[in-house]
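Structure in structure tokens, see below.
Left out: one protein chain. Kept in place: all the others.
Order of writing sets the labels: A and B. Residues in every chain begin at 1.
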Amino acid sequence: MTIIDIIDYLGTFAFAISGIRLASAKQFDLFGAYVVGFITAIGGGTIRDSLLDQTPFWMQHPSYLIVTFIALLFVLTFSKYLVRLNNTFFLFDAIGLGLFVVVGIDTTLHVGFPFWVAIIMGLITGSVGGVLRDILINELPLLFRKDIYALACVMGGVVYYACHLLDLSSGFTQIAAAISVMLTRILAVKFHIGLPVLKGSDDESPSNL
Amino acid sequence: MTIIDIIDYLGTFAFAISGIRLASAKQFDLFGAYVVGFITAIGGGTIRDSLLDQTPFWMQHPSYLIVTFIALLFVLTFSKYLVRLNNTFFLFDAIGLGLFVVVGIDTTLHVGFPFWVAIIMGLITGSVGGVLRDILINELPLLFRKDIYALACVMGGVVYYACHLLDLSSGFTQIAAAISVMLTRILAVKFHIGLPVLKGSDDESPSNL
Partner (left out) sequence: MTIIDIIDYLGTFAFAISGIRLASAKQFDLFGAYVVGFITAIGGGTIRDSLLDQTPFWMQHPSYLIVTFIALLFVLTFSKYLVRLNNTFFLFDAIGLGLFVVVGIDTTLHVGFPFWVAIIMGLITGSVGGVLRDILINELPLLFRKDIYALACVMGGVVYYACHLLDLSSGFTQIAAAISVMLTRILAVKFHIGLPVLKGSDDESPSNL
């Protein structure tokens, strides 16, 4: 088991915990909460693999099922103490997000797509799981509204591309990109930095045609 | 037309009826209700085929479109009497669910994936249509919250796997798996058996970073 595997499992664990907790708050049953946790953890990579016409990564190894199951046991056992662990989960989540984005970019470049597609796939890998989670629990997708989540994924893609243009080694590039995702995310939450919110009317109806 | 075809059409019919009725309750128009019925009926198999990189089954024969259309005519004609037929629809639904799960498992094993992937694909085939239906009508997915629906699909997969380990014939295995899905579902509804519901707070926000 490499350091990458460990980060991957930590990220999966944190994403699954987030899905399980939000599903619990909506009175999902045990199995429903497990499914929402699993989809939160693997949803982004699955959509990426589907768009790239690859076999979804989680179908090749049961570890993601198992890590999600451990996350469920964890929530059941420590439900009273979870709120105190919010900072820990947030850190796992930020670290996992950095890794997921880099994996998404690497996979896409490897299949032969140009960089702008890879940056989008990094974004999809990091953020679609949380969007699917919010759709399943029937809430407005949080990450489009708060704390620079999606943009942190894009930031990682831009740093990846900059390192590539500067001909830096692929190991350095990956670490730099992952760390910039994490730092963007952590700084945004710490200092409550958000993007401007659009204010609009939803009156789209044509008149007097 | 084999007995399998008949069960397949009954299941499709029951799934489509369920989508059409719930869409009607939300004031969807005729065509919208038809689309929701169709997606309820074919959604699970479509996601399965997409994950397995197969051509979606309903694109190979128009029968699913036609059965859904008959379901729409049926709802229009007998709308007053539908509630009295709830038990009949429920039985069709349970029988169809058993078949859908077995078809999902068979297809996946045939493509060459291991058993644990096949069990997940059985679950996806049986349950994703209902989840998509609930997303389209903007409700919390019912099956994650009530009456052991998703778990009945998994139960079928476990029985399938047990029969396989015991080297039973494939015909017997398929029937045993389908019947265990149906019975699990029927017993859960008859005796109001549900999984424990998680109770959780949705306060995930990190503090004092």
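Everything that follows uses one rule, which is that contacts are C-beta pairs under 8 Å (C-beta built on N, C-alpha and C of every residue); 3 or more make two chains touch, one makes a residue touch a chain.
Computed from a predicted structure; not experimentally measured.
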Hey, which of A:F78, A:W116 or A:F172 is the one touching the hidden chain?
-> A:W116
Where B:A41, B:V75, B:I105 or B:L195 are the choices, the one touching the absent chain is B:V75
Among A:V35, A:A150 or A:C163, the residue in touch with the chain that has been omitted | A:A150
Spell out the interface residues on subunit B facing the chain that's missing from view.
-> 18, 20-33, 35-36, 46, 50, 53, 55-56, 59, 62, 65, 75-76, 79, 82-83, 86-87, 89-90, 135-138, 186, 189-190
Extract the touching residues of subunit A with respect to the undisplayed chain.
-> 50-51, 53, 113, 116-117, 120, 131, 135, 138-141, 143-146, 150-151, 154, 194-209
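The criterion applied here is as follows: only the chains that are shown with their structure count from here on.
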Centre-to-centre distance between subunit B and subunit A (centres being mean Cα positions), rounded to whole Å = 28
